[in-house]
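Every protein chain but one is kept in place in this view of the complex.
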Amino acid sequence: MNKENVIINIEHLSKSFGDKKVLDDINFYINRGEFITFLGPSGCGKTTMLRIIAGFLNADSGRVTMDGNDLNGVPPHKRPLNTVFQRYALFPHLDVYDNVAFGLKLKKMPDDEIATKVSKALKLVSMTDYEDRDVNSLSGGQQQRIAIARALVNQPKVLLLDEPLAALDLKMRKDMQIELKEMHEKLGITFIYVTHDQEEALTLSDTIVVMNEGKIQQIGTPTDIYNEPVNSFVADFIGESNILNGTMIEDRKVNFIGHDFDCVDEGFGENVPVDVVVRPEDIYILSNLDAAQFVGTVQTCIFKGVHYEMTVLTDEGFELMIQDYNSFEVGSKVGFLIKPNDIQVMKKERTCNTFEGEMTSEESVEILGVEFDCGVREGLEKGDKVKVEVDFNKIDLQDNLDEGETNGSISFILYKGNHYHITVRTEEGFKVYVDTNDIWDKNDIVGIKIAPADMRITKISE
Amino acid sequence: MNGKKLISKTYLALILFILYAPIVFIAVFSFTEAKSLGNWTGFTLNLYKSLFTGATPSSASLIAALKSTLIVAVIASAISTFLGTLAAIGIYNLHGRRKTAIKLLNNIPMLNPDIITGVSLFLLFVFLHVSKGYVTVILAHITFCTPYVVLNVLPKLAQMNPNIYEAALDLGATPGQALRKVMIPQLSPGMISGFILAFTMSLDDFAVTYFTAGSSGLETLSTYIYADARKGGLTPELKPLMTIIFLVILAVLLFVNIRTFKKTKDKTV
Partner (left out) sequence: MTNIFNKRSSWVLPYFIFMVLFVVLPLVLIGFYALTDSNGHFTLSNLAAFFTDAKIINSFLVSMEVALENTIICILIGYPVAYILADKDLNKSAVTALLFILPMWINALMRTLATAEIFNTLGIQLGKGTLLFGMAYDYLPFMIYPIYNVLNKMDKSYAEAAQDLGASPMTVFTKVTLPLSMPGILSGVLMVFMPTVSTFAVSEILTNNTIQLFGSVIQEQFYNLMWNQGAALSFVMLIIIGITMYISPDKDEEAEGGLI
């Protein structure tokens, strides 16, 4: 990185609320003049990060520097940055002019100078002639413009925007996106933007920081992130995608949905389990079955305005989503083709559940904070520290909480063509990964059951 | 349907009649001079004159009691409003067990019967060897008034955009400036209603004042009336005074309510 160009640098930033780790050792930098977006689902830590940069929250550890100066302990009113808040936070007792002039008046700027600056700022957001209006009488979009003008009039080096368009309707949101982009180009200052809307992030940003559960998943340009997601979370969160289990047979050859495909990825090794991502628009449908790599049947077909979105069932029993400009009749037999370039292979983060635990007797083990029956284990005794491995599909989720040894709530669901890959977070905060054909909803509370025979227990030698 | 309406209206009218009968009764007989109520000896404004001039000894001490009542009420409700507003902001920003604990503490003076509050503060001042007078009475009034201010300000905080304070800091305001320029203007409706409530609670109080004024000679209207009633007579000038107080309160309440009514109407337009 070019030091000259960096405006904000974030090192080892961590923050917890109670037991919950909201930011976990975050490191990255922001370039001068960049439009950078923190993107992630609610609760991923993106807003917390913004609030730490703005100075409304203190990090537990780590530091934020701006132009080389440590911002730690600098109160918000002394930081050279301004914020556009989620629900605008305009002062309802002040009119438009006084809202925009608020910061300048605090600086004791002469009145005529304030007047010039305010009208310039209002012009920038196309709100000239609204000076005397009561802010409560403005529409959501107009309030948003005033909030932006109120921040920009102070000429901050960095503008922070906390989901500024979330409360607007779709049409207004699209218009404002274009205006924000133009404003950014015109002003040349750094914009830090927070959103959970992936489309908004892709449209606006120079750089996207994808976050989940307090960690940065991927940093990159919109194209990088869309075309080369580094893991299944990013692939699933950004755009539509088919995420499938596969095996890297050798360099440039991957097997998934029961077929071998040529691809462009190398260096994974031989016969290594991987995740494969194929975007719905990258699967070509052919009525000519002979030329196809694999065949299947059209299950549903919905017109989406520009393209058709279809779900198809391959003869091997995998369900795929496909987008195409042509429609195919439901029930018809079709062939498919995927180009090597369009197959994105990702290293699997894990291939089975691994829990650390301790034997509580010869036939029981404590993992996930509770005791599980594990059958008689030769060579292990009470007090032994052990590693317990359980395959994803060997964990049984129960509607009836009493039937599980422990319970948890479903925090993430990924469809993998012929089964669901589910992340369950237990009450004690452990994560359990499950492959299942049952359909669950996010936040469902489930009982977790593991059959004794399905635990692979090995002693950890110290 | 119409029958139901008629019965309801009649019922309300009957209860209102009973509620207001004593007040109207007093008001009517404030315009005559007879010692005992119910004895009309012709229309005269003499009692009003005597009340304002303090011509008789009884009216002079009544005016003195009115004065100290107002002094106590103004000081106590002003301090309560300040303390309660700060506290409400604090409570709003607290979380978990601490918030529950403080809210519980805030409820105690409201749930305690007056006599308990009075007795407990009496014992406190005895215990601390504080001589009774204005200071003890005002402190006691602050004690039972502030919780009502807190309860009136808290909902206004909940209605407020939580980012408003931060927005002010973000634009360069110090915490003090943010409080003065942004928070207080936003909270003022709650502070005003809290102040009015505290003021009337203070005016209305008898038991707490009785126990905390001691034998200092400090008389408020309530203790004056109590002493009056014990003696078995009613100072005649009380009648015009009560009539005036009633009209003032009526005017203030109507004013406040019409104003808030108008405001809500303005917003919906």
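For reference, chains read A and B in written order, and residue numbers begin at 1 within each chain.
The criterion applied here is as follows: a residue touches a chain if its C-beta (ideal position, glycine included) is under 8 Å from a C-beta of that chain, and two chains touch if they have at least 3 such contacts.
What you see is a predicted model; the values in this text were computed from it and never measured.
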| item | value |
| --- | --- |
| Touch criterion as defined above, residue of B:A60, B:I102 or B:V135 at the omitted chain | B:I102 |
| Absent-chain interface as seen on subunit B, which is shown | 1, 4-5, 8-9, 11-12, 15-16, 18-23, 25-26, 36-38, 83-84, 86-87, 89-95, 98, 102-103, 105-106, 108-117, 119-124, 126-127, 139-140, 142-143, 146, 148, 150-152, 154-155, 165, 175, 193, 196-197, 200, 203-204, 206-207, 210-211, 221-222, 225-226, 229-230, 234, 238, 242, 245-246, 249-250, 253-254, 256-257, 261 |
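Just so we're on the same page, only the chains that are shown with their structure count from here on.
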| item | value |
| --- | --- |
| Where subunit A and subunit B are represented by their mean Cα positions, the distance between them in whole Å | 55 |
| Complex contacts: residues of subunit A adjacent to subunit B | 54-56, 75-78, 82-83, 85-93, 102-103, 106-107, 136, 150-151, 154 |
| Subunit A contact footprint on subunit B (complex, rising order) | 161, 163-164, 166-175, 177-178, 181-182, 185-186, 267 |
